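One structure, pasted below without further comment.
Here the complex is missing a single protein chain, while all its other protein chains stay put.
By letter and in written order, the chains are A and B; residue numbering begins at 1 in each of them.
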Amino acid sequence: MPKESTTLIYGTNLSGYRIAYALGKLGYKTVLLNRGSYVDEIKNQVLSQLPLDLCWACGHMPQRMFIGLGAMQVFYNSDILEVNGSAGNFKVKVKKRDPYVNNFICTECEKCIDVCPVDVTVDGEQRKACYVHREMAWENIYQIDETHCTRCGECEKACPTGALKLDRPEEIVEINVGAIILSPEFDEPDENDLALFGWKKFPNIVKSADLARASLSTNFTQESFVRPSDGKLPKQIAIVITPQFNQKGIEYESYNASAQAIYRANKIKEIVPEIDVTIFCREYRCFGKGHCRMYERAEKNGVRVIRTQSISIDEIPDHNISIKYEWGNSHKEQNFEMAILIFGQKPPQQMEKLKKICGIEANEHGFCKLEPFTCAKTNVPGILAVGEFTAPKGNPETVWEGYGPVREILRHLGDKKIEPPKLPQLKNVSKEIPKIGVFICSCFGSFNEKINLENLANRINSIPRVSKVEIVEGCCTPSTIQSTASKIKESGVNRVILAVCTPLQKLMKFRKTVTMAGLNPLLSEFIRLREDVIQVHDDPEKMESKAFALIHAAASKLKNAQAAPPPMDKMGSTAMIIGGGITGLEAARYLSEMGFQSDIVEKTDIIGGRAAILSTDIEGHEFKPYLDNLIKDVNASKLITVHTQTNIINVSGYAGNFNVSLTKTGEDQFELKPAIVIIATGALENKVDIYSYGKDARVMTQSDLEQKLSQINNGHVAMIQCVGSRNPNRPYCSRICCSQAVHNALLLKEKGVDVTLFYRDMNLYGFKEDYYWQAIDRGIKFIRFDQHNYPKLTGSDDSLQISCSDYETGDELKISADYLILSVGIVPDIQNNEKLAKMFNLNLDDDGFYDVESCACPYEDASKRLMKPFELSSNGVFPVGLAHSPRSLIETLLMARQAAGKASVVLPKPMMPPPNAMYVSEVDADKCVGCGLCVGVCPYNAREIDPVKKIAVVHPFLCESCGACVVACPSSAAFLRDHREEQMISSIDALLAV
Amino acid sequence: MDDIKWLQGKGKPGIKSFFQDILTRGLIDTVLMPAKNKKGNSYAWFLMNKDGFLETSDPIPPVMTIQGANILKNITKKGESWSKTAVVLRPCELRAVIELTKLEQINLENIILISFDCPGAYPLTQYISGDQTSLDQKYDSSLYTASFETERNACIMCDKFTGQGADIQLCFLGQSDDGFLISAASAKGKELLKDVNGTNEENLEIKTKKRDELLGQLQKEKNEKRQVILDRFKETIYGTDNLLNVFSACINCHNCRRACPICFCSECYFESKALYSEADNQLNRATRKNALRMPSDLLLFHLGRMNHMSISCVSCGACEDACPENIPVSLLFSLVSRDTQAVFNYDPGHSLEEPLPFVVYKNEELKEYEAHYTKRHQSACNCNTK
Partner (left out) sequence: MSDEKEFIPNIVYGLCAWCGTGGSETAAAHHLKYPENIKPFRVMCTGALDPVYILRALIEGADGFIVSGCHPGDCHYDSGNYRARRRIAALKSILNTLGLDSDRVWLRWVGHGEGQRLVDTAFEFNEHIKKLGPNPLKSRRDS
């Protein structure tokens, strides 16, 4: 039986979206099941926690685009009912109910609201029963309030496009799919879960996410931080990270909560410096990129961080808050005027249902269980689980995870189905005198009610070069696109202005209207008559003047517009992987399984790297068999070539077409021409010369200890965490040391060795925290010290004497141990990183790891920029694993797959038009003097100076048309095709000519 | 000391013989420096080998006819020099060379930059129309004492008058006129200096110290003077009226930009079709104001040029020399660039390592230029009550 080529995605977490995009780009269709009635009703992790000041638009828009292209279908009010069949041929029964308003057809004319006879007041807001839901600001969601609607049918009659239908019955449909992706959303703790913290009990205890939600339309201002009880600004605010104090099993956290706490604290300090801010936590989990620096800034801002094992919250008079907390052996109490709760994640509530329907298993915490060492594989073949459904994760991980499973999904899919739409034949108008046609949309008559379109049209007639002005019904529904396109064609104009509504959402439709009329979209301008005029102003006369000015400006801009075809560029299909460690090998194997050729470049004489000396991790993953297998596969693959003892000496070219010169010891120089490059060069163990390390053999690093573990069978071992890190010289957390230390401590304890562990913060995140409790149970002593007061090695005769002052009790402790183990952390291989970064034009971050600002790889601290709609364009270099940031071996493997997954979306394109097709930047060769300013500012490495001609050239498919080059160029040699300088200047003139 | 020597030789002929010497001995293949024209009233640049070293050549001419950076740009813009070439530059020319190197307009491969303690220069028109013999005499005699007085604005307020940053520096200040110090600051410079027949005599330290003392004092004075002059000037041009008065005589000839070494564009933005507007544009603009000065875009040109190049302006004064209307362009641009450069703490021409401010950025900076929003604006609240 042939395999199906559609994929079902259940739930709207960000990994699920990512997968939909990746598959869409590869030409596969997806069906997305949304349990809600609109796009973000069920909030995913990022929307739920809102850790930073968030803009979701760039993630939101591709969804429309993909729906428009037919690559994606979304079922609303839907759920999964039954799964039959097996991988490649699942038959899935789903229920769905289309929303009353199909927002893909809706023109947002609001006639339905105007005619609705039912006035209601909900939560103090006056509206009709038919209304626009505005919880999330990025899209107008037309809703019908079922409890108040009288079903009179007026709205349906008034709807000019048929988008609104009151009769939307629930349907049960069966769909055939090759693979199923489970990506249900984040579950927020509710009132009961947070009872411990007084939320909903005391007015001045607020959830951080609510605070952020309330401020979405203004971003944080003073008003965001006022007390709910009296609307006054509090003098003291407490920020509490709840999952760290809540009862076990209720909520889990990765590092989102810690980062959010610090971020909020800094924000408050920035906006109202007078407010005292105190953060209560057990540990500050700061292993995300830049998070330690955020902490340093908070300290500088005067934010207090109190680490305590338990707190209790109560209300005192005036609705103030009293927080009692454990401090050493005593209790302390502090009063606040307001408290902000940062919550974690509940085990997924969809688990039980999905277990029954899909046959998947849950782990002991109630999250979806994955097969060890795999990316998203559940125990059922063809059913994969991603995102917050499988574990508490940081935002970058959640977002990025969608690429990893591409290989696994494709295994279960048949031939691809979707072809991108072809551009219609366009007229050549280069020899014609500009004739501008202005087509004013009346939005089915609704604009006329607000503004006199006839008057406007008459005024526009006087603008030079305007030869046609016409009022049209619309140009965003199939029939009006058709009719407006014919009107444009008939009028014989060669430039078009559409005075319409929102190009940000309907861009594709407007462009379609223009191209159907045979005109290049570069010869068109879209005016937001509704968004910039009608909806934001009241005075009809002033509105008319403003509309005139906007159209006048557009006409002046269009006069000088020039058409041009979309440029194309060739694209190679092989990858080069730098570094033959486990990360690089994993990436190579992934790509070979996808059918792509790759070259591994390794400077030493063996592959496998440092992973070869690792045995197991804290969670019991055995690395040796995995690595042996991996090396076997790599050696056996015909698509992978391994170059050992090889160094890179020069890189030229650009993403898609790199040209790399290499030398192999004892051989001639040779060349590779990869399309993309994966940098998996790893990092180094930090070298320290404190605590007599190197002088006294009893002082070791954790890795040294792992080699000697079998020799230590009794006595007392002391461990010190954060040695030489999380200080001003190295302000980052190495992420892995705490689990490594606890893992080793547990192994020692099993043999009867006593262990004392000195630490600052226990960064055992996610489920790893279990091992911390296990260690405590087994009698491993944990002693916290202050960052300014590290334990000291005071003597080293028969035994090692360590003294330390306990952070909480202040007690001076003296301990004698047989061994002292230092957790020294990971440092970047700066020399090597700098060399490669220079060759590939990459940036290093402040700590010396690869920065990923403009790279394709995980946006580490940028849950803000979740998804870029046109992410096909990257600069083609993917730093992964330890080269990118410290992380555990399992995490580096995932990262390798994610990068390779992304690469496999990019590689199968022999010819690529640029992501923004027509709108790329260009160089006027006569004017360019090769100063290189544009090259220096281009965030995409899309420009370089031609070594022979000494002028700038553009690699069109890397260009995202941001325009940085245009501003950098002091001449007008650099320009965007649709924003030429002469266009911009004359449009400003016209805009102002009142 | 391998980076400093003392060279005997009286006055300018002595200085010139140093170049003659290094050419003849093959330490360099060619030298680029100005030489006096036949008529004797002006200078032009010559690229000379040992057989062509002109009698009239003058490493330290009393005027700056063409900014040296512009000359060097013409030579190396499309590729490196294949012969070892020494280029003699005024400090301001040197700074422009550094800027243009960062802007890929000059290739320093095989180029040895030589600069010197610069006494300043005469305004171009004054020299050309004056009595050159006496002007030359007055100029040459002031080389060692920093006593030269000029009316050239850029030189009056110049506070970076040494050849710092060059491969080779010729130092006259504080010396008697029978010789000068020559110091090397780079590997290239040291390589050359190694073979220069200078005396490495014992009182070198005293001579260096003498210069340093005079220099320290002079730099302080000149810097203070610069600030005072610019501050005073600012008062005279401040505000729309004053500023437009300054420019009222401008004839839009754009000579200032042509003379400017930093304006390296082959076609100026403000001469490009970006501003070539059709009749209806000009008429519309005129209609709005009821009248429009022609040719238009005078202020846009000057402000726009400041926007493009003030970050790299080296205050050489070439613009002012080139202005047929005697507009104090140099003062104006120096004033503006003093502030724009301070925004980024950028010192143009100081070092090749210092990146151009518009190529780099920091995540946390310049917050004072943002309009912060920490409190809801009241009238908006009132107008849009929900």
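The working rule: a contact is a pair of C-beta atoms (placed from the backbone, for glycine too) under 8 Å apart; a residue touches a chain by one contact, two chains touch by 3 or more.
Because the structure is a prediction, the values reported are computed rather than measured.
Among B:I4, B:L32, B:A185 or B:I311, only B:I311 touches the chain left out of the display. Where subunit A meets the omitted chain, the residues involved are 53-58, 132, 134, 136-140, 216-219, 502, 504-505, 528, 530-532, 535-539, 542-543, 545-546, 549-550, 553, 853-854, 861-862, 864-865, 868, 937, 939, 960-964, 966-967, 976, 979, 981, 984-985, 987-989, 991-994.
Hidden from this view is one chain, which touches subunit B at 234, 237-244, 248, 269, 285, 288-293, 298-300, 303-304, 306-307, 310-311, 335-336, 338-340, 342-344, 357-358, 361-363, 365-366, 369-373, 376-377, 379-381, 383-384.
In the analysis below, only the chains that are shown with their structure count from here on.
Centroids of subunit A and subunit B (each the mean of its C-alpha atoms) stand 48 Å apart.
Listing the residues of subunit B that touch subunit A in their complex gives 77-79, 103-105, 263-269, 272-278, 280-281, 284-285, 287-288, 308-309, 356, 358-359, 373-376, 386.
Of all residues in subunit A, those touching subunit B in their complex are 125, 218-219, 221-223, 270-272, 464, 556, 559, 926-933, 936-937, 945, 950, 968, 970-973, 980-982, 984-986, 989-990, 992-994.
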